[in-house]
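Yeah, one chain of the complex is gone here, protein chain that is, but the others are all in their spots.
Right, subunit A next:
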Amino acid sequence: MTLIGWAQIALVLGLAIAIAIPLGHYMAAVAGGRVTFLRPVERLLYAAGGIDPARGMSWKGYALAMLATNAAGFVLLYLLLRLQGMLPLNPQGFDGMSPWLAFNTAVSFVTNTNWQAYNGEAAASYLSQMAGLAVQNFLSAATGIALALAVTRAFVAGGVKELGNFWADLVRMTLYVLLPLAIVLGLAFVALGMPQTLASYVQATTLEGVTQTIPLGPAAFQIAIKHLGTNGGGFFGVNSLHPFEGPDAIATSLQIIAQAIIPFGLALTFGRMVGDVRQGRALLAVMLIFVVAATAIIYSAEAGGNPLHIAAGVDALQGNMEGKDIRFGQALVALFTATTTGASCGAVNAMFDSFMPLGGVVPMFLIHLGEVLPGGVGSGLYGMLVFALLSVFVAGLMVGRTPEYLGKKIQAREMKLAMLAVLVLPAVILGFASLSMVLPFAVSSLANAGPHGLSEMLYAYTSAAGNNGSAFGGLTADTPWLNTTLGISMLLGRFAYVVPVLAIAGSLALKPRAPESAGTFPTHGPLFVGLMAGVILILGGLQYMPSIALSPLAEHFSMLAGKTF
């Protein structure tokens, strides 16, 4: 670790927070329908769909509208991927994807996971990328934000049945937040060297006379929304490591900022909407504690280098460089990794599979903690609110009072639903990963032997269920078993989580908002921040300790003992 490395981290993270503050307030205005500069477009969409944006929806109505929109998006994307061979804008003549792969990919992009079992430049047509994958990048992100707004509204007032209008939330977040940011960022990305063209791949003849095929495409715009929407699905196979997807350290820094600003900002949007900005700041503080701690651990592990390689004559100065490109440096790799897995983005600017054991365990553990630090756009905030409820419940147990959050009494029904949501992740991750480790045809997908192989499998289901999308990429994921079970994991991780959360919101919205009294446990001070961080670590993380001990930790100690596999 170097001082200049820490300066890079401080600058980029500081910029992300500086942008998130005004953005959070702006998103609160958008959510309230107070931003109107694209009113004609908005009206046209509502009219065509027969939508009355002022009509409120109950939690069930909101959930159904969300599921219907996502189902429509899934069908359209599945068809595009299957039929891309017959459709236009396919200069490389790629065939349609197999049913397994198309199912996995469509689920992956609709659930904001963006796990990639395919290699972009070798399997997806320009039309599939532009009109299929990129559109879902927008819509799944807007869906997440809409859900977070619905949950937020449950705390705004008392005795209401309605959580807002899903379609109006979706349209407004797309038109006023995601699209303008993506246009600005997309143009910046082109200037930095990302292609944005419909021309077919170029055949170059290298200085040594070899033919090299250079892939191109309408990449920059899609990459912009991929980060802003914390989607993470790369235009190219190796994601933001590809020189066209991460051309330099400025581009990688902008990507870090882009994937953090909306999740950070939404915490502040929450504070503003419930009329107490301190509440939003407390949530943001919890997020930042984990992002900084995770960055420090990754940075230290990766910059230290691999002792086995150093003993073989490799200079320790650059740290562990396997699976990394030169231009980003270890500091920005560490911050990128912490934000991409903390934020449920899943883009990568280094290969996690080749990380040091203690570097690789951090991204996995951040997803285990529930994808809330800061979490995906929207999903991060509603996940955080579940943990906030759990925290006040734990605090309530300790002092023997009925727990309250923002004046809303937290009772048995809410706690049962919260536990249901929180248990989805471990059940899916540990269930499918252990099943796969005893199935020979699943184990044959592993690229590495020993404890590292277990890490690869565990990471795959962790990433899918957490809707992250990053990978220990050695795993051969394009098989019927993995495509199908990972697809199911993504669906459960998204929808089996959010439906109970919406039910909590519906139940809380009905309750009166009690005024603060002398007995109220404040949920904005350092005490609550510390308590909540502890609850996330213990309730979110403890159940994974045995599997983590068998994979990255076992590998770490094997490595120190000089053992290879």
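Please note the rule applied: a contact is a pair of C-beta atoms (placed from the backbone, for glycine too) under 8 Å apart; a residue touches a chain by one contact, two chains touch by 3 or more; residues count from 1.
The rule is short, and it goes like this: contacts and distances are computed from a predicted model.
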{"item": "Among \"proton-translocating NAD(P)(+) transhydrogenase\", \"Tripartite tricarboxylate transporter permease\", \"Potassium-transporting ATPase KdpC subunit\" or \"NAD/FAD-dependent oxidoreductase\", UniProt-listed name of the chain not shown", "value": "\"Potassium-transporting ATPase KdpC subunit\""}
{"item": "Touch with the omitted chain, as defined above, among A:Trp59, A:Phe221 or A:Phe432", "value": "A:Phe221"}
{"item": "Option from A:Asn90, A:Ser253 or A:Thr523 whose C-beta touches the chain left out", "value": "A:Ser253"}
{"item": "Which of A:Leu139, A:Leu163 or A:Ala395 contacts the chain that the document leaves out", "value": "A:Leu139"}
{"item": "Residue of A:Val190, A:Val394 or A:Met437 in touch with the missing chain, whole complex considered", "value": "A:Val190"}
{"item": "Interface with the unshown chain - residue positions in subunit A", "value": "4, 7-8, 11-12, 41, 44-45, 48-51, 64-65, 68-69, 71-73, 76, 119, 121-122, 130-132, 134-135, 138-139, 167, 170-171, 174, 179, 182-183, 186-187, 190-199, 201-208, 210, 212-216, 218, 220-222, 236-238, 241-244, 247-250, 252-253, 305-306, 308-310, 312-329, 332, 349-351, 353-357, 447-452, 455, 472-474, 555, 558-559, 563-565"}
